[in-house]
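The complex is shown incomplete by one protein chain, all other protein chains being positioned as in the whole.
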Amino acid sequence: MANKIRVTIWNEYVHEVYEDAVREIYPLGIHGCIKEFLEKLDVNGELEIRLAALADPDQGLPDEVLNNTDVLMWWGHCAHHEVDDGLVQRIKARVYDGGMGFIPMHSAHMSKPFREILGTSGKLLWGEDQHEFIWNVRPGHPITAGIPEHIELDKEEMYGEPFMIPQPDELLFISWFEQGYVFRSGCTYHRGRGKIFYFQPGHEYCRSFYNEYVQRVLYNAVKWAAPNDFGCPMHNCDMRGSLV
Amino acid sequence: MANKIRVTIWNEYVHEVYEDAVREIYPLGIHGCIKEFLEKLDVNGELEIRLAALADPDQGLPDEVLNNTDVLMWWGHCAHHEVDDGLVQRIKARVYDGGMGFIPMHSAHMSKPFREILGTSGKLLWGEDQHEFIWNVRPGHPITAGIPEHIELDKEEMYGEPFMIPQPDELLFISWFEQGYVFRSGCTYHRGRGKIFYFQPGHEYCRSFYNEYVQRVLYNAVKWAAPNDFGCPMHNCDMRGSLV
Amino acid sequence: MANKIRVTIWNEYVHEVYEDAVREIYPLGIHGCIKEFLEKLDVNGELEIRLAALADPDQGLPDEVLNNTDVLMWWGHCAHHEVDDGLVQRIKARVYDGGMGFIPMHSAHMSKPFREILGTSGKLLWGEDQHEFIWNVRPGHPITAGIPEHIELDKEEMYGEPFMIPQPDELLFISWFEQGYVFRSGCTYHRGRGKIFYFQPGHEYCRSFYNEYVQRVLYNAVKWAAPNDFGCPMHNCDMRGSLV
Partner (left out) sequence: MANKIRVTIWNEYVHEVYEDAVREIYPLGIHGCIKEFLEKLDVNGELEIRLAALADPDQGLPDEVLNNTDVLMWWGHCAHHEVDDGLVQRIKARVYDGGMGFIPMHSAHMSKPFREILGTSGKLLWGEDQHEFIWNVRPGHPITAGIPEHIELDKEEMYGEPFMIPQPDELLFISWFEQGYVFRSGCTYHRGRGKIFYFQPGHEYCRSFYNEYVQRVLYNAVKWAAPNDFGCPMHNCDMRGSLV
């Protein structure tokens, strides 16, 4: 890891371009909004943030970007299928072997990298936008630092259980939705050397990324997901001789 | 383990004795009600069920009972503090070393055996009786066999997060409560050689133990928690010599 | 699930065909050997066992076989790359949505289905055949029923940590190898509705499948991995309306 945590915020950036209602909420794009609040919270200048989008050359993640990313944030929805399979494998390898952190948000539960990296179909129930309480079930975790008992969101898209994910390494948040549903809305995993945090808020028609606690959770998650200093190079199914 | 699964249902059996409203709902006591439905579901005669109560000699669990119990179910509330500390240690040892299954229900989250065996303060939020949906977040687990996506309870006492338990080995159910709360309502643990399943429904003023799915969950849990055939006697911090 | 547990033992079946030394140890093929001991242990006739191999039509797993398999056992090594990618996706879907059990053995840690289903690179260290002790770290689990403190194998191929797997849902066995290595040799996972058990012994030049405890572990695992009765059909990211 370089001295700064090098964050790349990837957004498919389609809704904001084609839909007035979304662009009004996120005029800089969802990725632009996230960059803005991360920089605001980064009072000690520990982060170095880059944006990437589907329409960029190499879908925004050429080797020189991906290999110099410590934490990759991911927002996608209507264009999941357009993401290149080769890119997905490169992201996966960078998490597994390189220890890159990966933070899929909201509808990224059905994105190719999330499903490939985690081992999940990504299936869940969903419904219309409604009132949500995100309960903090793990006070004391670095990602919940500074987060109260619950976060209240006026409107978010309903995501409901059963969510067909592997049991999280750590379950940090559980959400209540007005119409009778619950959801494991904040989950950590590790895969290979990398750390993963899935967080549910962030529907393109809602204003969740402006909520100060949603912002704090994502800021905490970036710092938590940054790779550690490895004491050994990555092996590749090496043959080894006797140690004794 | 004997051929049959020897189940002991322990109930403090205080509310039913002193409160008309509770006795009307559970005329046989909560333990009596549980015995009745377990026997109904036990169509192959695999269970051998005994009742025990706080007012019984040795608080219902003399050595000859406890040492011949494969699965201990536990309901307690207003008399937690009256349970003998020595008994708690004997139950703990029977779980840890003997592999006895332990199924604490509802307000047993604050019982001495639950807190001692698990390592938890048992703290949670709570509120008045209200509508509850118990979501099945682990279809495919033996305890959720035959259980639909969710169980609906007209009224249950609200228990809410943060519930200060160790992260469950397996989280099976998450509950939604009408007034904005969520709860990890079905959790498995192992401790030593024993299996533990906590299940939240069962307030003394509610009729949850008459719900067919609540019944099925508890029946499944008894079968799941029964001890397995151990291939080795229990060691006790033995000193061992070289194997090679 | 049908009344019987329908087990399909898949083997790439290459070493036994082309190498005399392997065929001498496993004249029926590794799959044939496993079938034999499972049938020996199945004294109540609960299993219905089928064999499948890479060279069979549809690589041994046409839809009518796969869709009628409750538990799929998998042995592969030198021909991992020949397994059809479409088949891998069908197996994955059958585990995730159909709840099929999956039991990858030994060198299946690098097989396509293991890596796809679990989310792992499968990387590990390895070395020459040597003495192994498989320690039982979870007495009390159904898969370790009847298994002593440790299983001793005269010679097995060394597999060593770091094994780049997701942390197991349940870690059941840890192995000691003569030349200074350790390995998480028995691991359970769930993915979607399905249960997975990885078990390390089974090198083609060793006789581990003749060890009575290795046999008992695999027999226990088949019974553990069989799917449960689901109380609800599989959803597919359904939209849902208000419950309240």
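In this document, chain identifiers A, B and C correspond to the written order of the chains, with residue numbering beginning at 1 in each.
Note that in this section a contact is a pair of C-beta atoms (placed from the backbone, for glycine too) under 8 Å apart; a residue touches a chain by one contact, two chains touch by 3 or more.
Being a predicted model, the structure only gives us computed values, none of them experimental.
Touch with the chain omitted from the figure is made, among C:Val22, C:Leu51, C:Leu72 or C:Ile174, by C:Ile174.
Touching the missing chain, out of B:Leu66, B:Leu118, B:Cys187 or B:Cys206, is residue B:Leu118.
Contact between subunit C and the unshown chain involves residues 133, 135-139, 149, 160-163, 167, 170-171, 174-177, 180-182, 184. In the full complex, subunit B makes contact with the omitted chain through residues 93, 96-97, 110, 116-127, 158, 160, 162, 164, 166-167, 169, 178-181, 189-193, 235-244. In the full complex, the hidden chain is touched by subunit A at residues 99, 131, 133, 136, 138-142, 144-149, 152, 169-170, 178, 190, 192-195, 213, 227-232, 235, 243-244.
Note that only the chains that are shown with their structure count from here on.
Here the spacing of subunit A and subunit B, counted between their Cα centres, is 37 Å.
With centres defined as mean CA coordinates, subunit C is found 33 Å away from subunit B.
In subunit B, the residues touching two or more other chains are 133, 136, 138-139, 149, 170.
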